[in-house]
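Everything below concerns the one structure shown next.
Every protein chain of the complex appears in place save one, which is left out.
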Amino acid sequence: MLDYLWLVPLLPLAGAFLLGVVGRRLAQSTVSLIGVGSAGLSFGVSLGVAAAVAEMPAESLPMVKSYFTWLAAGSFRVEAVFLLDQLSLLMILVVTGVGFLIHVYSIGYMAHEGGYYRFFAYLNLFMFFMLLLVLAGNYALLFVGWEGVGLCSYLLIGFYFLRKSAADAGKKAFIVNRIGDFGFTLALLLMFWTFGSLDFTTVFGRAAGMPVEPAAWGQAGVLTAISLLLFSGAVGKSAQIPLYVWLPDAMEGPTPVSALIHAATMVAAGVYMVARSHVLFAHAPLALTVVAAVGCLTAFYAATIGLVQTDIKRVLAYSTVSQLGYMFLGLGAGAFAAGIFHLMTHAFFKALLFLAAGSVIHAMNGEQDIRKMGDLRGKIPATYWTFLMGTLAIAGLPGFSGFFSKDEILWQAFSSPSLPLGWLLWLGGVVAAMLTSFYMFRLVFLTFHGQARYTPETAHHVHESPRVMTGPLAALALLSVIGGWVGIPAVLGERAGIANLFEHFLEPVFSSSTAILRADAIAHSHSEELGLMGLTVLLALAGLTVAYTFYLRNPELARQLAETFRRPYQLLLGKYYVDEIYSAAIIRPLHWLSERVFWQEVDVKVVDGAFNGVAARARSFGLWVRLLQSGNTRSYGAWVVVGALVILSYFARDYVFR
Amino acid sequence: MPAETVLFFVFGGLAVLGALNLVLQRHPIHSALSLILVMAALAALYLLLGAEFIAAIQVIVYAGAIMVLFVFVIMLLNAGEEERTSMSRAARYVGLPVAGLLLAEVGYLLYRAWPEGAVVEADKFLGRTGPIGRLLFTDFALPFELTSVLILIAVLGAVVLAKKEL
Partner (left out) sequence: MVPLSYYLVLSAILFGLGVVGFLLKRSVITIFMSIELMLNAVNLAFVAFSYHWQALSGQVFVFFVIVVAAAEAAVGLAIIILVFRTRASLNVERVNLMKW
């Protein structure tokens, strides 16, 4: 089965190709079969690969399979090579598994939309690129996948391209991503210049032999530079400050797209990439600190914006940005396994939340404003209960998946020996956790509880989604509940022998970096850890209670608070006016520069001028030379004599010109 | 002064005078007759250089056929005296000075590469018909055949061009 690893990304590619070429003429059911079937088969192959790996001894991973030489230019060689280790195996399972469920869901959700075959073609194409990204064995191939998922994101955000806001959102996503990709490309160049290769094995092998760089701005070396530039790419792809602005706008796309790309997988690509580059980051503590700081800040910042948003998908979008911040906080603290753990649990519950939100929107006939919802609990129970499971998970209530992953990150941030001011980052994360709990339960209460605030016409339309949509919801809800049990921390599960299964699974991947970063570990007591854990739970419950009070017990309270703190409320509602600031400070000057300067001056006057000028010179020269053709034979004779003189002088040049 | 030198100067002078006359005369027929004189003088000079065959050819073909053709054409076209037009500034202001330059350069080259001590002596005369004929049919056979083709083409061309109606 391992020989068929290449099928995992190529099956969706085949699906995408088939649908792209002939999809228009196929029946909707055939399109569904091809689209979902290719994703399902890919998942099946991934399971087979996992089974095959399980039977092999532990030393057989990492496995490198090279298929062909893609680029060869001088000393620059890039092979098409897949790297299979525990990390990439986990990623392909998550991507194909969650992806498959979302494909199934889309059969129901997109059934009455136009462009059905186009949707599945793009979705399959996305799967191909994402799988290529996680299986890549060198940075060049990873970058191909990186760019490819960006392209598919653009195509899918702008799926309803006849709507200007959707088309604009697609452009915005692509362009903001590009800014991060610029940093990523610089990292690749620097990497090649330093190591002479982009291959994972080569680069990490050479980097491992280099000394750990000092964590001071003036003294950091090339590894820090590479790591920071790689992270800048992750900032764009995974929507961290300051390049997160595209993600909320990306909600213009169909909800399954938001679930797959902007919650579970594509935005996680940045996290995966940083985790994959752990060797480089471990040698650059300064970069790790930056990663953690940016993650923590983003987690807090996005949570504050999510407090007051009124579109159900917007709230989830900011929540995604916030949770991605958590993942980077974990990575920055040196707990790479914890960050990936949260990536996995987040894929489960965030995809679930988005799909359930899509179910709500579907029931509400397209309405997305939560102020116009309410009291849907009884009418769409399956949606309600699955949504609630997701909310419990994301809020980090004990036993659910989010609890284990989030707590692991917070504890690692607090106790990491390599992270300066770890307690401060922990504090930010904990406050953000409380805010997360609050705004998620606010969402639940406003959407499903309380009084119905929608019109009677909509009331007729409200109906539960078909089984093809609720099935995936149920599956994801199950995963959101039990998915965290593979990562029960030592404090809780040691006696039962099920501690840290997840971390042990990924240990071979990260062992070298963990050794470096835990070198000066101070022993922390179990009670410390339990204490912090309890504090987090308490704060999560507090958030729940406050939300309950504001939105169920005493709805007026929320409005009064908004009135009292008018200015801060407006600031949050306006998302800190970041989009407006970007537009005024960057976009408009750039526009002006492009139009007035580069186009009218440089392009028209200089480039066109030079070009036309050459042509004009040639023409005038020709006009001048043709005067030689006077038609008078005697003149021609004169010129012949001149020519004869020249030729004679040439042949006798040694004599004539001493 | 030895006889060859005198003969040289006589015939050389005749050649130069004929050439001058060709340039200075206004009526083409006078120029043609001057040219015949030049060719005759040159034939004599060839004999002084020992080129018997060439001298004979010169008289028979050049002076005897080509120049006759020229005279016929002049008579046929009833060419009169030249008009005094001058529409070419290039010829007068560029051509003449440059021609002078050309001559000067040739003269200079001769001066620089003056063949010292080379004299024309009768014992070293080449140019009998036999050896030339042999060369023509052995080493220069191909050019020889080609020139015959050339003459054929010239004949055809001349006939076609000068016909009254094609």
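All chains are identified by letter, namely A and B, in their written order; residue positions are counted from 1 within each chain.
To be clear about the criterion, a residue touches a chain if its C-beta (ideal position, glycine included) is under 8 Å from a C-beta of that chain, and two chains touch if they have at least 3 such contacts.
On a predicted model such as this, the values are computed, not experimentally measured, just so you know.
J.: Among the chains present, which touch the one that was left out?
T.: Checking the complete complex, the chain left out touches A, B.
J.: Tell me, which residues in chain A touch the chain that this view leaves out?
T.: Interface residues of chain A facing the absent chain: 626-627, 629-634, 637-638, 641.
J.: In the full complex, which residues of chain B touch the absent chain?
T.: So the residues of chain B touching the missing chain come out as 2, 4-5, 8, 12, 15-16, 19-20, 22-23, 28, 31-32, 35, 38-39, 42, 45-46, 48-51, 53-54, 57-58, 61-62, 65-66, 69-70, 73-74, 76-77, 79, 82-83, 85-88, 91-92, 95-96, 99, 102-103, 106-107, 110, 114-115, 118-121, 124-127, 131-132, 135-136, 139-140, 143, 147, 150-151, 153-155, 157-159, 161-162.
Keep in mind that, in the parts below, only the chains that are shown with their structure count from here on.
J.: Taking the mean of the CA coordinates per chain, how far is chain A from chain B in Å?
T.: That pair's centroid distance is 93 Å.
J.: If we count contacts the way the header does, which residues on chain A are in touch with chain B in the complex?
T.: On the chain A side, the touching residues are 630, 632, 634-635, 637-639, 641-642, 644-645, 648-649, 652, 655-656.
J.: Can you name the residues of chain B that touch chain A in the complex?
T.: Touch residues, chain B against chain A: 87-91, 94-95, 98-99, 101-102, 105-106, 108-109, 112-113.
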